[in-house]
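Removed from the display is one protein chain of the complex; every other protein chain stays in position.
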Amino acid sequence: MQTPETFPTLDDDAILQLNADGKLRHLLTLKGLDRNCLLELLDAAQHFVSPLGSAAVRNSSLAGRTVANLFFEPSTRTRASFDLAAKRLGADVLNLDVNTSSRKKGESILDTIYTLQAMQVDIMVIRDASAGVPAFITRNIGDHISILNAGEADVSHPTQGLLDLLTIRQRLGDFTNLTVAIVGDIAHSRVARSAVQGLHTLGTGEIRLVSPPALAPAANEMPYAKIMDNLDDGLRGANVVMALRIQRERIADLDGIPDVDDYFANFGITQQRLEQAAANAIVMHPGPMNRGIEIESSLADSAASAITQQVTNGVAVRMAVLERVSKVMAPI
Amino acid sequence: MQTPETFPTLDDDAILQLNADGKLRHLLTLKGLDRNCLLELLDAAQHFVSPLGSAAVRNSSLAGRTVANLFFEPSTRTRASFDLAAKRLGADVLNLDVNTSSRKKGESILDTIYTLQAMQVDIMVIRDASAGVPAFITRNIGDHISILNAGEADVSHPTQGLLDLLTIRQRLGDFTNLTVAIVGDIAHSRVARSAVQGLHTLGTGEIRLVSPPALAPAANEMPYAKIMDNLDDGLRGANVVMALRIQRERIADLDGIPDVDDYFANFGITQQRLEQAAANAIVMHPGPMNRGIEIESSLADSAASAITQQVTNGVAVRMAVLERVSKVMAPI
Partner (left out) sequence: MQTPETFPTLDDDAILQLNADGKLRHLLTLKGLDRNCLLELLDAAQHFVSPLGSAAVRNSSLAGRTVANLFFEPSTRTRASFDLAAKRLGADVLNLDVNTSSRKKGESILDTIYTLQAMQVDIMVIRDASAGVPAFITRNIGDHISILNAGEADVSHPTQGLLDLLTIRQRLGDFTNLTVAIVGDIAHSRVARSAVQGLHTLGTGEIRLVSPPALAPAANEMPYAKIMDNLDDGLRGANVVMALRIQRERIADLDGIPDVDDYFANFGITQQRLEQAAANAIVMHPGPMNRGIEIESSLADSAASAITQQVTNGVAVRMAVLERVSKVMAPI
């Protein structure tokens, strides 16, 4: 089959990732994963967390399995995180550098996927700049293979969402009393979308999306979140402040924000501004950070920052997801 | 020693790859491997094949060995196939990205090879765009190291030849009654050359090389094959139809074939055209495919297609070859 130019994003993506018994077979989106499923994943991930300075947790639950990291968009940290997660579970890992791949020669995504399937890859970790690619692949691949979404256009980044949830739970406990402010380029952020989906499912008290008007999401997209364009209002009383990475090119297009310094003045999270937030508020960032643009450098390194904790939780969450989907496969 | 500008292709390449007892020490070409040797490799490879959806076959016969994949020409599928084959036998695998290597700094091939030898690499998997490189390396490396040719200019691609043979044998059994038509750019195809060598050794009934005249091989190169330039004639009664990848640049140089559509009309394998072939004829392609140029997309995905089976067999054949050459090494 020829790979289409565009990939439909259908409402059944959420269903596609569960098997007939409601068990997780793929991870495409946090949308449609119920509270129970999310909490089970967070509990499983928590078992893979050990204190910094101690040995990384390991087991051999993926021994004999092959995991392929297929990144059609460049990435260091997410690729490294999945790589280590798979290796610490004993899997063989195939890292495909898609810049030097046959995709350059015009091979379709599906032919690449069918090739990996024929090589008996068990789990494919996919990052792609086009919306709908992970679900498209899932619909066209054999039943015995799991697809994990490692970042899909501006649509979804479910393991990032899970690591954000785990970090908030570790630092602040129950979600129902929390106010979470996500700040920055919401419109283009798969990180924000996955976080909001998870936070909503776990009953977060209030979710605020704070951005320049041009970078706000459509009003009806996340109806359970509050769209705001003033940072001070957005931070007031917040327990969690999540700064998003802003692309410098996007700042140039904003009305009334001529440059990065102005963006920092208006939407940069600083120690001083954080004083309006709740006592013990935490600051998060998915990385890589633009220090001095969306976040004050000293704040990123302060006790309020949960940023490196997020990275640690990223490996743990990916181990949990890899182990979870391997459990619905035929035993080796 | 300085690396020469050109590398002689000598008639003793075939002998070079066998040790004094006639055992396989290197795999440079299928030329000169006798029927028995080929059948032993196919039998060994068959043991590494398991049904899709079941766990990949593994053993630890290469535990403690180091395999270096040294690709001077970019490749995704062959590199990934050798990588997985080596890992599933327990080897340590070193993947060398030769674009960022010291070859850029002017280091000769031999110095790279001597460096890997000094690092106690046991098996080197070599792909190079220059004819004669694998044999040149074999002549200059220590006795205890095995060289495997993973694609050599337009000369040879022996593991591809083996996987083609294995696929045909799985689908159609004995070779003596078969008519095999190889279609496309024969002149520049290492895939065709290795296939023809293997098919000839196994006594294939009839081998046809079908191409535009400008892409035909020299008349005396493969005297046991029939050179043809009409696709309908070539397909008539064939049991196996192997489509070759055509480079778009080459089409532009063909007389009377102004564009890719015209190439497809004249030399593209389609469901309709396949009706002239034998009942139960199979269609093969080494990949990556140009769908709609050398092969009709729906045909590639049909029951007649053995294309993904070829990929599965590719890993199995490489495991068999790796295991075989490791058996003539000093035990660990």
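Remarks
Per-chain residue numbering starts at 1, and chain names A and B are given in the order in which the chains are listed.
The definition used in the following text is that a contact is a pair of C-beta atoms (placed from the backbone, for glycine too) under 8 Å apart; a residue touches a chain by one contact, two chains touch by 3 or more.
All values derive from a computational prediction rather than experimental measurement.
Touching residues on chain B toward the chain that is not drawn are 1-2, 64-66, 92, 94, 96-98, 100-102, 104-108, 111-112, 114-120, 142-144, 330, 332. In the full complex, chain A touches the hidden chain at residues 50, 52-56, 58, 74, 76-77, 80-81, 83-84, 87-88, 97, 99, 287-292, 297, 301, 308-312, 314-315.
By our rule, only the chains that are shown with their structure count from here on.
Work out the mean CA point of chain A and of chain B, and you get 40 Å between them.
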